[in-house]
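Shown here: the complex without one of its protein chains, the others still in place.
All chains are identified by letter, namely A and B, in their written order; residue positions are counted from 1 within each chain.
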Amino acid sequence: MSTTLPFASTETHPNYLNVDYGWRSWLFTTDHKRIALLYLFSITAFFFVGGGFAVGMRLNLLTPEGLFSHDTYNKLFTMHGIIMVFFFLVPSIPATLGNFLVPLMIGARDLAFPRINLLSWYIYIVGGIIALTAVVEGGVDTGWTFYAPFSSTYSNTHVILAALGVFVSGFSSILTGLNFIVTIHKMRAPGMTWGRLPLFTWGHYATSLIQVLGTPVIAITMVLLLLERVLHAGLFDPTVGGDPVLFQHLFWFYSHPAVYIMILPGMAVISEIVTCFSRKAIFGYTFVAISSIAIAVLGFMVWGHHLFVAGQSMYASMAFSFLSFLVAVPSAIKVFNWTATMYKGSVSYETPMLYAFGFIGLFTIGGLTGLFLATMAIDVHVTDTYFVIAHFHYVMVGGMVMAYLGGIHFWFPKITGRLYPEGWAKFAALVVFVGFNLTFFPQFVLGYQGMPRRYAHYPPEFQALNVMSTAGASILAVGYLIPMIYLTWAWRHGPRSPQNPWNAKGLEWEQSPTPPPTYNFEHPPVVTEPAYNYSGHEKEVDIAG
Amino acid sequence: MNHQVVSVRVYAAVFCALLALTITTVVVSKLELGEFNFIAAMTIAVIKGTLVVMFFMDVRRATSMTKLFVGAGLFWLAILLVFLLSDYLSRGWHPSLRWL
Partner (left out) sequence: MPDSEIMLPSHEPELQHHFDDSAQQLESSTLGMWVFLVTEIMFFGGMFGGYSVYRNMYPEAFASTSHFMNVTIGAINTGVLIFSSFTMVLAVRSAQLGQKKALIAFLVLTLILGCVFLGLKYVEYHEKWVDHHIPGPGFHYADPRYFHQAQILFFLYFAMTGMHAIHMIVGAGLLTTLIVMAARNRFTATWYTPVEMIGLYWHFVDIVWIFLFPLLYLIGHTR
């Protein structure tokens, strides 16, 4: 049964999807939109692999004595972390939505270096295959943080393969960042000044700065780890004069900014959704734009808060603690400005906006708990407990993944030329929200009560909350599966989308056909108005379906 | 780049300066100057590096954006080295330094 809307054409025009068929036209494409889809499918696959490990973990944690051996459990949380961080979260929004939308949003025909874009996907796949080989060969048990000297000397699992996979995937991230930086600097359409850029683009620019400046350091850290594992020179081995804390410094120099690589694109998506579904320009455009850059810069100066109990000097710890408080400020500014945008706006509750609400609330909780962790006096008690785990899952899953889902729904019509079923989508968003909170809120309590992380077994008094958490996880899993089903269905059978179903502002909606042709625009766009130029009077088109 | 071609003489002068500085740094390193050996060697290296960046890589005539990126790269390297070393160098500080 197909729904024909009066303003949608039933015949589709030539666009980037139907311009060419066959596997070669996909695997050798240089079109940023096709590359975005290549990434979308691979990243989704990795998400479910990483999710599978989480399922194993939560099943194990149903009972105090657990299901698996300690060694197996160690491998489960390690592989969950490695896959989720390096092969899902870091590339997710930039490589999919960023790749697809940045050229469209600035009025360009493609990214600055289309072949490098394709290369970055190839590199991602190679890195992913290497990491999956580590999994299949028996896994790694060092934690995704690869702390030495366990990883460099004592672990007898496939550290080399895993580290190599991480090393290789880093170059994919670097090339994506490089491409975005040059594109945003050099390929904006006439009239698209920095002050008119959509905040999605500002967010991706800031993210790209971090990718380019931070990733090389984890690359060299993995190289040193690999060499040390082979040669046993003692670089990180304290029994022979090496310093394990040096490993932690080098590791976290990247891995802390990495969390901003993960969250800034999510924030970028939220800015687009909140303005569209409040029918209002963003409150404080300049502050939101600059806050992305501020997060990128300050984010490089706080990594020592991961080393508070590692033996780092008290004075360095104090400096890092203070800077960690500071880095919360720009994030808070964004939350205030999104809220102010909604105030006296004409708010509607389509699925993307539901995810945006979820993001704002859950990211705020996660961010505030980050302040507790930045406070040394509290951190010494809750570090390496479930409090930390709850904190980062609130920002990463309650924040980032919700933003990702919101963005996918928001731009689904643009990407596919179809509409997704709004009823199912709203339902899934609700399931995700409920499942998420049931999974992770108990973990704050568990951590506060002292349950350590990365333990396969736990004292019986923690069981009730663990069972609650596992129950939540099963609900969350269902919440993630539902969109997989209806989005796949809608891509093939959903009603065709009009040009601009949300009546949104932005070059990608207003001046590029839905879906876009290969070179994005029929006529080179010229920009004459500021971003988010909503008058507040247009009602968005009703696309109930 | 797409502006005036630099004369060979300028490049040759920079080349000679770089060689001279190399010889200088080797000679200075043989002298007993204590802590100053390190400072002298690093200063000469910075001067040599600057000559290569400014003249051979033509940053001298490049756009402000290029200069900004070069500066940013060096700034970030400084963040890494300074913050990293600040941990190790402050570990031995006297605990009664509470005014810090």
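The rule we apply is simple: a contact is a pair of C-beta atoms (placed from the backbone, for glycine too) under 8 Å apart; a residue touches a chain by one contact, two chains touch by 3 or more.
Model, not experiment: these values are computed from the prediction.
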Absent-chain interface as seen on chain A, which is shown: 13-15, 19, 108-114, 174, 177-179, 181-183, 185-187, 212-217, 219-221, 223-224, 227-228, 230-235, 240-243, 246, 249-250, 253, 517-519, 521-523
Absent chain, residues of chain B that touch it: 1-2, 5-6, 8, 11-12, 14-15, 18-19, 22, 25-26, 29-34, 37-38, 41-42, 44-45, 48-49, 52-53, 55-57, 63, 65-66, 69-70, 72-74, 76-77, 80-81, 84-85, 88-89
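Simple rule for what comes next: only the chains that are shown with their structure count from here on.
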Chain A and chain B: spacing of chain centres that average the CA atoms, whole Å: 37
Residues of chain B that touch chain A when the two form their complex: 65, 72-73, 76, 79-80, 83-84, 86-88, 90-91, 93, 95, 100
Chain B contact footprint on chain A (complex, rising order): 185, 213, 217, 245, 249, 253, 300-301, 303-304, 307, 312-316, 318-320
